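So that we are looking at the same thing, I have put the structure below in structure tokens.
What you see is the complex with one protein chain gone and the rest in place.
Right after this comes chain A.
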């Protein structure tokens, strides 16, 4: 005689369950933040970018015979272009969200509680890692500025993000001066080595626009990362509370 079925769905293994919880929290927090980040960028960053493109394309010339008005008609709203930007911003932030929640899960398994409030700190650390530290060497570029080879910059960018992220983990969870010493070296090393720089300055875009663009890009990034951290922490805490508590053997 077969015993009566008491459970309709087969319980998932702890690892599968954990994977789906990380995926759910990370993707939802990331996509929601991505949408807000995209709106912030379209509102505050995109006009500066479009303005700079007028100089990149040669429609306007900086230091020509006459002074150029700082107020230009930037054309109508480009739906295809801007919707692609919304889509890709959501993808980028979904990626950030997954990485952030994966690390939150690892840290929680080591006994560190993660809440929305803690999440704010995680978001700040993510911002330092993925935006501010790389920007210290390679400021967010407006189109049409002079820059070194893109592959070299990508390698330096990735190396800086990896080193800074690892360093911040060591600052937060390392115990003692050995860990903190390594963290200091990791934070400084990419900038002591130095980011790849162009051989000459040949950008046609006015420095005022470049500076405004860098400030706007970093500012919008800071807002978005704060939100991402909050949301990721909140969703993760909510998922953790729903999960069965692992039983001590």
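The rule is simple: a residue touches a chain if its C-beta (ideal position, glycine included) is under 8 Å from a C-beta of that chain, and two chains touch if they have at least 3 such contacts; residues count from 1.
We adopt the following convention: contacts and distances are computed from a predicted model.
Peer 1: Which of the following is the UniProt-recorded protein name of the chain this complex doesn't show: "Carbon-monoxide dehydrogenase small subunit", "Branched-chain amino acid transport system ATP-binding protein", "Cobalt transporter subunit CbtB" or "NADH-quinone oxidoreductase subunit L"?
Peer 2: Matching the unshown chain against "Carbon-monoxide dehydrogenase small subunit", "Branched-chain amino acid transport system ATP-binding protein", "Cobalt transporter subunit CbtB" or "NADH-quinone oxidoreductase subunit L" yields "Cobalt transporter subunit CbtB".
Peer 1: Can you work out which residue in A:23, A:189 or A:223 touches the chain that's missing from view?
Peer 2: A:23
Peer 1: Going by the contact rule already stated, which one of A:158, A:178 or A:193 would touch the omitted chain in the full complex?
Peer 2: Result: among the candidates, A:158 touches the missing chain.
Peer 1: Could I get the residues of chain A that touch the absent chain, sorted low to high?
Peer 2: 13-16, 18-19, 22-23, 26, 38, 41, 45-46, 49, 81-82, 84-85, 88-89, 91-92, 94-103, 105-106, 108-111, 131, 134-135, 138-143, 147, 150-151, 153-154, 157-158, 213, 217-218, 220-221, 245-249
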